[in-house]
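Structure record follows, encoded as structure tokens.
The complex is shown incomplete by one protein chain, all other protein chains being positioned as in the whole.
Naming follows writing order (A and B), and every chain is counted from residue 1.
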Amino acid sequence: MAFIEKNLPYILAGISVGGQYALIAIGYTMVYGILRLINFAHGDLFMAAGFMMVYLSATLPLYIAIPLVIILTVILGFLIERVAYKPLRKAPRMSVMISAIGVSYFIQNSAWYITSGLAKQYPTIPVISNSINVWGSTTTVVTVITPILTIILVAALVALIRYTKIGMAMRAVSRDFETSQLMGIRINTVISYTFVIGSFLAAVGSLLYFTNYTTVTPTAGSMPGLKAFVAAVFGGIGSIPGAVLGAFIIGICENIIKGLGWTTFYDAFTFALLIIILIAKPSGLFGEKSTDKV
Amino acid sequence: MEHLNNKQKILITAALIIGLFILLLVLEQFLPSSSMLFVVLKKGAIYALVVVSMNLLNGFTGLFSLGQAGFMLIGAYTYAIFTIPVEARPMVYQYFNGGIVKFTLPVIPAIILAGIVTAIFAYLIGLPVLRLKSDYLAIATLGFAEIIRAFFQWDKLGPITNGSNLLKLYPVFHSVIFPFTVAGICIAIIVLLINSSYGRAFKAIRDDEIAAEAMGINLAHHKQISFTISSFFAGIGGALLAMFQTTVQASAFRATMTYEILLIVVIGGIGSVTGSCLASFLFIACSEWWLRFLDNTTYIGSFKVPLLATGFRKVFFAVVIMIIVLFYNRGIMGTNEFSLDALIEFFRKRFSKRRKEDSAT
Partner (left out) sequence: MKKALAVSLILSLLIMVFAGCSTPGGKSDNVIKIGVYEPASGDNGAGGKQETLGIEFANKVVDTIELDGKTYKIELEIVDNESSNDKGPSAAATLVSKKVSVVIGSYGSSVSIAASDVFKQAGIPVIGASCTNPQVTLGNTHYFRICYLDPFQGTVLANFAVDKFGAKKAYILTKLGDDYSVGLGNYFKEAFTKLGGSVVEESFAEGNSDFIAYLTTAVNNDVDVIFAPTSTEAASLIISQAISQGIDIPLLAGDTWDSSVILDAAKGSQQEIFVSTFFDEGDDSALGSKFVTDFKAWLNANPDKLNNNGGNDIVAAVSALGYDAYMTALEAIKAAGSPDPKKINEALWNVKYTGVTGDIAFDENGDAIRNVAFIKQANTADATWKFEAIQSVK
């Protein structure tokens, strides 16, 4: 019992951060599934949502600020796709990826400019910021809520993809880009929907993440972003349950590694995991067999 | 005289290079050494080398690697570790009893060693990673760069790497000539390589892997060569950067650095050596010097110029880069090289036109 009491905080922290990675990872995996593009700007979108919250909540009450942040993030995600990726639809994959890196550079630098490079304190959201007691260890409510909310959202998303028309279109496009176009699927609409869903989840993830780690900086999105991407690859890119599982595994392992005292290596561990999975099983845990990865 | 023959071309090129060096010497004599021009020239030359080496990989071989910062880190550390004078070691390695490396190498061998060590690391990393394609290769190399960074910050390696602390007090250069010479030689070697049969094989791989393989090019072998050589020069670039900065620390070699180098490659033109060099100098000059005023709140009379504040320079930069990526994706030079022929052709057209007009009158 004492052992559990001692180590529970690591696991709790791991599950909660894993859930937050999962919400970001879905954005990566869906975009990759359809466009075959690593959307490097996705992590920065997550950071931008954090800053929007900081500035909006300074003047607006929270019940207006929170929906507004989500809407603005979705709009930003939509615009990024329209401005930076759509013109390059016919260009080689490398160009689109460079464009994604450019967008990431742009968002980070803009955030740096607006905040003059200083960290900002994230507003306290009542209820979920409070402390509660879980089996003898104190933690925040958000830690407990995150995995539950993540699973609800993922279930909703899976239902959406399985049972709605747009979901069917998404599946078709991710299976075969050109043929689905010939079948009369409006490809740009589908892609926009993908970005809207991804951005929505990133905004929710950002709310949860920054409630736990209350400082927002211009580079706050890059590490969680990369880790979420690794989670997506680990779970098998294109697969939503895979991304979620991968994210939880990475979140928990990271905290166990910190708990073991290997604090220099917790970031490196994530990437080591990535390289191992890429070499051993490039299709990830749940990915479909595909030949264009290796 | 239709075209210049090879001998003339070499002579003119040599003359231009000598001219450049004389110009640099003269500038150093007559300008105060504090001028920002020298900062830009030094850093520009180093970046030119690093950018060209990345271009060799991304532009000429079509391998989209994002490990550049990691390789520069290895080079910078190797150089610093082996050149810190023995008497200065207790001060640098203050938490590690002076470290375990108890000898010092001269500067030039240390720079070459920096390249070699980096190349060895790259070779080992390349074995598994180069089997991956395009974006998977990118993310895996990026991951390796992060792993390298964590490794060099590891406390247990402290006696060699000084943990996460600064390395300093190693020999540095003061004159612009040094980085220009080293970077110049390295870039020249890269150009020779690109024009050799290896270079043609690289380009064949870039344009169509399957076709290249069908023509009998050993893909794995050539990719490995390109990766290792590119990293060799990235390592040397890292060593030069360490000399330029006078101190070196692993935490500076983040993914952002790789992105910046990649964006310079794009500005210069993916697949153009001269474009890369040009873009490096332009980028460094803008970011360190010409555009610094964008960061300062400025008043014209009592009118406050809008938008200017800390960080505006970077936003401006990011916008320019996005415009280049989206609308001028060939960059300054595309895949062309800046050549004497083209220049002479350019002027001859003007002249011959005038001559015709002269003879007509």
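The definition used in the following text is that a contact is a pair of C-beta atoms (placed from the backbone, for glycine too) under 8 Å apart; a residue touches a chain by one contact, two chains touch by 3 or more.
Nothing here was measured: the structure is a model prediction, and the numbers come from that model.
Considering the complete complex, which visible chains touch the unshown chain?
The chain that is not shown touches these displayed chains: A, B.
With the missing chain put back, one of A:T164, A:T179 or A:T263 would touch it. Which one?
A:T263
Touching the left-out chain: which of A:P9, A:P92 or A:P241?
Spelled out, the listed residue whose C-beta touches the missing chain is A:P9.
What residues on chain B make contact with the chain left out of this view?
27, 31-37, 39, 43, 91, 94-95, 150, 153, 155, 163-166, 168-169, 172, 174, 244-247, 249-252, 254, 278, 281-282, 285, 288-290, 292, 295, 310-311, 330, 332-334, 336, 338, 342-343, 346
Touching the hidden chain in the full complex, which residues of chain A are there? Just list them.
6-7, 9-10, 13, 17, 112, 116-119, 121, 129, 131, 137-140, 212-215, 217, 219-220, 222-223, 254-255, 258-259, 261, 263-264, 267
We take it that only the chains that are shown with their structure count from here on.
So what's the Cα centroid distance for chain A and chain B, whole Å?
Using C-alpha averages as centres, the distance is 33 Å.
Give the list of chain A residues in touch with chain B in this complex.
36-38, 83-84, 87-88, 91, 93-95, 97-99, 101-106, 109-110, 112-114, 116-117, 222, 226, 229-230, 233, 264-265, 267-268, 270-272, 274-275, 278-279, 282, 292-294
Residue numbers of chain B touching chain A in their complex, please.
58, 64, 128-129, 131-136, 138-140, 142-144, 146-147, 149-151, 153-155, 255, 259, 262-263, 266, 270, 309-312, 314-315, 317-319, 321-322, 325-326, 329
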